[in-house]
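A single protein chain has been omitted from the complex, and every remaining protein chain is retained in its original position.
As written, the chains take the letters A and B, and residue 1 is the first residue of each chain.
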Amino acid sequence: MDITSTTTQGATSAATKRSLRSARKGGRAQLSGLSRQRIRTAWLFLLPMIAGLGFVAGWPLLRTIYLGFTDATLSSIDSYAFVGFENYLVYDNGEWYGLLADGLWWQAVWNTLYLTVLSVSIETVLGVLIALILHAKFPGRGLVRAAILIPWAIPTVVSAKMWGWMLHDQFGIINDLFLKLHLISEPIAWTVNPDTVLGTIIAVDVWKTTPFMALLTLAALQMLPKDCYEAARVDGIHPVKVFFKVTLPLIKPALVVAVVFRMLDALRIFDLVYILTSNSEDTIVMSVYARQALIDFQQIGYGSAASTLLFLLVFGLTLAYIFATRLKLDGSGDH
Amino acid sequence: MRTFKLHTGKVLFALAVLALLIYTIFPFYIAIATSFGAGSGDGSLYLPETFDFGNYVSVFKEQPFFHNILNSALVSFATVAISLLIAVTASYALARVHFRGRTTLLLTVLGVSMFPQVAVLSGMFELIRMLGLYNNLGSLVLSYTVFSLPFSVWILTTFMRGIPKDLEEAAIVDGATPWQIITRIFMPVLWPAMVTTGLLAFIGAWNEFMFAITFILSNDNRTVPVAISMISGGSQYEMPWGPIMAASVIVTVPLIALVLIFQRKIVEGLTAGAVKG
């Protein structure tokens, strides 16, 4: 930069003139070139993500919704006709047809919801219990914490196969153990018997996903201030009461987030059901139903309609959650 | 009396921990035992009589399992690389630059990570056929990247917000461009977060099933989850449990090793994605 030899006064008068000019031009406060440049760079950086998500997620989603209104099939995916809401519901020859008139679809919806609610409730309770255990100090805590990550890390296909084997009616160890403990009097075909199969799937799902819940809860527990516990102990309040009056309200926000995440995840359950009880109508869930229609029965239109409904369910729940909690994404709130 | 109470408490607690350990580890133990021959014929269900590697040999002999592992590794690494690359620039913009619509964009990204895979299945199927990627591993890289990208962005954004403003401004004063700030300052500072994010993306890609079974036709191109699901015996009622368990152990052991090594980092990543959100 130049070494100033001009007198300060000279610079001032020139500067004043320029400032008057810019004041007339600009008037109100505006972003300078610096901020604008920074924002431009930001959008450039976001471009690959937006393009990727738009092209490989957004567009397929729109296509799925659109195909749900057509009679497309897998063999003729390029030529199809628009059929309006026929995939959803249509009255023809004195009979109702379509997704909403299909008993199996409603079975799938019911199973999905049943599974989601039960699985998430059980794993929440269990997860909190495990988190409380891991929150206590004991030798080998690190190891135990690592061990509970194992079910989470095992591929769903593998855990489905593993449990399929353990639940085997003849050679499975579950039957063996239960018989030895006299919990059951004869072997049960857990994954076939309509009375047990849904419960079995829930049990396996709980086994696999409780670690997630436990770890998130544990993280929340570890962020709690210690002084209110010490205060409670000084006051001699019973630990159980402390848990319900102090701990639970404090970890509730984190717990709600974890529950919502898990619910959204459970609603789209596929692998476990598909492998453990492949084509059983007793356990059919929405994802399995939709994929069956799409791929196995090759009815792209109909399957897309089913997919769309599942999407709407998940989407609705997400929106409800976002609005209910007014999810704080950043402290600054830029609008 | 008091010491007695204290002792019972300790014993009960120890029992609870033990029960917890059995609950989480026992199933995988059974898988290992079965893979070495337990439960076949008249042997014990719980303990193999000898360490029989027959099941392991048969997995590689009767299936293109080596190929499957290679496919899985290839797809997973490609997914991790691509989604980290895209996520790191995107999360810089989302975490460090104030612009209109930032919150909306973050919410949209979060929304995509909640998509049920089946919701995009038919549209994606179309897209993949259009791109000529059907029965090609590229189709999996494409679809996995889209599903791992949102949470990668989400986690990295959370971590990037934690970097002090001064550090970035010092780099700006030093004349670094945004790209240089990311590559020379943020990525080295954030490498633990990058490892975590990459690991989560890797696990997701390694374990994925629905796209893998839908977009890949031939045995040679399959990834391991599908390959395992397709191991079958002579009839529907005679599942070859030994080889299935052997295959399961093979694909799970590396994951468990990773999880045990990076336990702390993974927990950090999961919590950054959820609790702080």
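Note that in this section contacts are C-beta pairs under 8 Å (C-beta built on N, C-alpha and C of every residue); 3 or more make two chains touch, one makes a residue touch a chain.
Heads up, the rule we're going with is that contacts and distances are computed from a predicted model.
Chain not shown in the complex: UniProt lists it as "ABC transporter ATP-binding protein", one of "ABC transporter ATP-binding protein", "Aspartyl/glutamyl-tRNA(Asn/Gln) amidotransferase subunit C", "Rod shape-determining protein MreD" or "Phosphoribosylformylglycinamidine synthase subunit PurL".
For the options B:Thr108, B:Asn135, B:Gln180 or B:Asn219, the residue in contact with the chain missing from this view is B:Gln180.
Residue-wise, the contact with the chain that is not shown comes from B:Ile172, picked out of B:Leu107, B:Ile172, B:Val195 or B:Ile256. Even with one chain removed from view, chain B keeps its contact list with that chain: residues 164, 166-167, 169-176, 180, 184-185, 188-189. Although one chain is not drawn, its touching partners on chain A can still be listed: residues 1-4, 6, 8, 11-12, 14-16, 18-19, 22-23, 26, 29-35, 37.
Rule of thumb we're sticking to: only the chains that are shown with their structure count from here on.
Chain centres here are Cα averages; for chain A and chain B they lie 15 Å apart. In the complex of the two chains, the chain A residues touching chain B come out as 38-39, 41-43, 45-46, 48-50, 52-53, 55-64, 67, 72, 77, 130, 133, 136, 138, 142, 144-159, 161-166, 168, 171, 173, 176, 207, 211-212, 215-216, 218-220, 223, 254, 257-258, 261, 264, 267-268, 270-271, 274-275, 286-287, 290-291, 294-295, 300, 303-304, 307-308, 310-311, 314-315, 318, 322, 327, 329-330, 332-335. Within the complex, the chain B residues that touch chain A are 13, 16-17, 20-21, 23-25, 27-28, 30-31, 34, 39, 45-46, 85-87, 89-90, 92-94, 97-100, 102-103, 105-109, 111-112, 114-127, 129, 142-143, 145-147, 149-150, 153, 161, 178, 203, 206-207, 209-210, 214, 224-226, 228-229, 239, 241, 244-245, 248, 251-252, 255-256, 258-260, 263, 266-267, 270-271, 274-275, 277.
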